[in-house]
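Notes follow once the structure below has been shown.
With one protein chain withheld, the remaining protein chains of the complex are depicted in position.
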Amino acid sequence: MMEKVKVGIVGLGRLGRRHAENLAFRIPNCELLAVCSVNAEEVEQVQHDWNIKYGYTDFDRMLENKELDAIFISSPSGFHCEQIQKALNAGFHVFCEKPLGLYLEEALLVQEVVRKHKDKVFMIGFMRRYDKSYAYAKKKIEEGKIGEPILIRCYSLDPAKAIRGFMQFAKSNYSGGLFLDMAIHDLDLARWYLGAEAKQVWAVGGAYAHPEFRELNDAETGAVLVKFENDKIGIFVAGRNCAHGYHIETEIIGTKGTLRIGTIPEKNMVTVFDENGAIKECSDGFLERFEQAYLSEAEEFISCIRENRQPKVTVEDGVISTALGYACKKSFETGELVNVESLMNTVASS
Amino acid sequence: MMEKVKVGIVGLGRLGRRHAENLAFRIPNCELLAVCSVNAEEVEQVQHDWNIKYGYTDFDRMLENKELDAIFISSPSGFHCEQIQKALNAGFHVFCEKPLGLYLEEALLVQEVVRKHKDKVFMIGFMRRYDKSYAYAKKKIEEGKIGEPILIRCYSLDPAKAIRGFMQFAKSNYSGGLFLDMAIHDLDLARWYLGAEAKQVWAVGGAYAHPEFRELNDAETGAVLVKFENDKIGIFVAGRNCAHGYHIETEIIGTKGTLRIGTIPEKNMVTVFDENGAIKECSDGFLERFEQAYLSEAEEFISCIRENRQPKVTVEDGVISTALGYACKKSFETGELVNVESLMNTVASS
Amino acid sequence: MMEKVKVGIVGLGRLGRRHAENLAFRIPNCELLAVCSVNAEEVEQVQHDWNIKYGYTDFDRMLENKELDAIFISSPSGFHCEQIQKALNAGFHVFCEKPLGLYLEEALLVQEVVRKHKDKVFMIGFMRRYDKSYAYAKKKIEEGKIGEPILIRCYSLDPAKAIRGFMQFAKSNYSGGLFLDMAIHDLDLARWYLGAEAKQVWAVGGAYAHPEFRELNDAETGAVLVKFENDKIGIFVAGRNCAHGYHIETEIIGTKGTLRIGTIPEKNMVTVFDENGAIKECSDGFLERFEQAYLSEAEEFISCIRENRQPKVTVEDGVISTALGYACKKSFETGELVNVESLMNTVASS
Partner (left out) sequence: MMEKVKVGIVGLGRLGRRHAENLAFRIPNCELLAVCSVNAEEVEQVQHDWNIKYGYTDFDRMLENKELDAIFISSPSGFHCEQIQKALNAGFHVFCEKPLGLYLEEALLVQEVVRKHKDKVFMIGFMRRYDKSYAYAKKKIEEGKIGEPILIRCYSLDPAKAIRGFMQFAKSNYSGGLFLDMAIHDLDLARWYLGAEAKQVWAVGGAYAHPEFRELNDAETGAVLVKFENDKIGIFVAGRNCAHGYHIETEIIGTKGTLRIGTIPEKNMVTVFDENGAIKECSDGFLERFEQAYLSEAEEFISCIRENRQPKVTVEDGVISTALGYACKKSFETGELVNVESLMNTVASS
């Protein structure tokens, strides 16, 4: 077993910096050896603060560093597809944040390159599967606690206070839209918990408090109903204007019981009683809510490398969730029922 | 103002008996003067126990009793349409349990007769509007607490322990099916809270633990996504197999906040801590959950008669919710998106 | 069985008026025939609004009305002892709000007269025992759900917004102080749930936000630790300055489990989500929180009369809780441990 896995990370934005800090200090048997960002100042700062040996502003140069074992990709989504391809082809294990790419075609390209490098660990950042509560729910389902899961309901609502920032970002960057960008984690969870694939989707949404979303051809808030195999049901609500914070909630109804994760998206274990009543303050964002999950997924990535095995979440999970996200987006745009399989076939044959 | 409103009730089943008891003992300025049921023994029993003056096994005979001011209809759904017509035409004020009829055509007949008797109070039993928590939510919305309501999610899940009884009933009686029988309360709430009408629906459902539902051409559990005017969104889940009890939950998301009613369908204010954890026991049925609402709606009915005014819930609310229920049913049966307006038009013109 | 129990009520304050309304309209087999208050206007108003046959401003005159079967006492606490004595001696069944009197000696006088009139129903207004959640907890304990109950914790906190009103009242009326006035319901509950009598008490308290309490020789907020028989434990917190509302909470810890009633003193089943978080609004006072309990205790009183039996809550329960309240008060005033039995003996022998 190699002593420590040596990692280089690309992308030092909010989430990238968190990943970098985890890799540098909190992951057993891991060493953060290199950081890369187009922003030179950022690179220097991180190198200095955390005593990181190598710094790069050019991703290709980082790939030339043969001390590295693995590349951790946390750059903007538009770079994912290309960087995954390059890193795998250069012989590195790769972790990449979701999504695999901005277009379904990119996701399929990633799938192709991953399948070519079966000796390398590849992991997509569906961190929710590594959140303690989500993992606990999975265990309960596997133990038969709720019988056969038949319906899943997922909420992914970004805090209203972040909407100005998002609007500015979205006006100059293509994010994929609400269903691809926000709902993709839930689409992955649905497949994971239900153990079934989607067949048809219908999406509804709009711009309510913020009409600018209409100009972006995107929804501020939206909902999707999905028919899965065996008549299983998926209900997905995504939005960018949640007054009380970052609301991530998942419910799985089975033939014998129900599980809910995060019904109240509690910030912590404190209840505040004041003249308003009894208040549970809520999560203010993904870094707070999924702090432990980001750590655990990185731990799993490093363990996979050291133990020469693949994580349970696969590139196919990434591709199929992307396809489903596309189906939602298409349904929202056309107002029609969309058949997921035919969409997949269209892409596959193109 | 008349001293006491004198009421005759038809139907002495579980809910009918509750209504009768309320009318007999707990409604200010009301006197239960007559009870009617096809079951003579039931009639005698109730007359004796509660000291009720008149008993009938024939509805038409009760209508001949001119001491009565009002008729309370709690008979099986198949009788509603005819009994409403007869009672109104005989000059009585009428309260009728939902639905107005088993078919949309019946609902339209009721609408017609009600419109002919504008001097009589007519009220449909959408009791949830009179539940304290639901009424409180309405007040909050009217005060602008959550901004503009844009999405509603409603659960109506009957307890699993009642499913055997339901199956036996359903095999010999047409109930209207899951969406008309169960979801209709929610469809009414959606219109009430959103202040908008439905345009399109897509329903998905199945028979999961109980394949017999397939033979009945009905769903054991189902979900509907509804597009309302102004892109408002409705999500409805109904079912007959809820392990933990009678789960009635409603959520209204607005542009500035969210309201949830009954997130945990708590039986009472007790939390039990045992080796399983901290347990909130759940409601075991509609009589327990809506005890206060059944009282309050009857109080409102009696007050309307005494004060010579109509309740806020109208026959049109009953008709439109029935139409929406039909649209859900049709979508479930065909698997297609259903346009609500065109369905309404079809019926109206037929 | 008499047809309807005819009741006269004395006291038409906030709670008295609620009782009167219940007796007039919502209690099976009960008729409110007479109302009495020193305030003539109040009497006329109620007579007119609710169509009550007799009105009195003099309690003794009401007792001369032989149409009446029972007297319901909801006057200020200082009148309880005398009015109970008079009403029982005049041959009526009697319901009296807690406390039995302002002093332990008065409670003992009441006990004496009640014991002399065993053929009359006497009931003290420990309404919490009739609250659904409290009754449910009792049932759970009797079923052995939590094993042997060993510790009880009770909170009785009045809303801060009512404190100004209380201060004005307290400056001109002797209320008995925090422990006798507020905690007495909890002291009764403790004996009821633990099935044991108190032996020693130590009370601590103070005037924190409102130093005026010091002048009244009373505590704004206080806590008592009670050692019961068999080393069972009682913890009582009472106060008049609860920011979030009317907080009534009770916890019973047993050898095999725990029950909590009203951990969050929820106003209703609505959760409000806004920029503060997820908010459960709280009860605003006893009329809201114990609406059902006030009804049910009155129903029980009327049923006892009609069925010729005594309620489970006895005059002795009232006396012992008063003695315990006195012990708390004495401990608070002296700062010392107080032995409850010796206090009882002192009084009994005096």
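Which chain is which? They are A, B and C, in the order written, and residues in each are numbered from 1.
Operating definition for what follows: contacts are C-beta pairs under 8 Å (C-beta built on N, C-alpha and C of every residue); 3 or more make two chains touch, one makes a residue touch a chain.
Just so you know, these numbers come straight off a predicted model, no measurement behind them.
For the chain left out of this panel, the touching residue among A:53, A:256 or A:330 is A:256. Checked against the full complex, the candidates C:221, C:250, C:268 or C:296 give a single residue touching the omitted chain, namely C:221. In the full complex, the hidden chain is touched by chain B at residues 160, 243-245, 247, 264-267, 271-282. On the side of chain C, touch with the chain left out of the figure occurs at residues 146-148, 150-151, 153, 202, 204-209, 221-225, 227, 230-233, 235, 237, 239, 241-244, 253, 255-258, 263-264, 336-337.
Take chain A: the residues that touch the chain left off the picture are 3, 24-29, 51, 132-133, 136-137, 140, 145-146, 256-263, 266-275.
One rule holds in what follows: only the chains that are shown with their structure count from here on.
Chain centres here are C-alpha means, and the one lying farthest from chain A is C. The mean-CA centres of chain B and chain C are about 38 angstrom from one another, to the nearest whole unit. Chain centres here are Cα means. That of chain A falls 57 Å from that of chain C.
Shared interface positions of chain C, defined as residues touching 2 or more other chains, are 266-267, 271-275.
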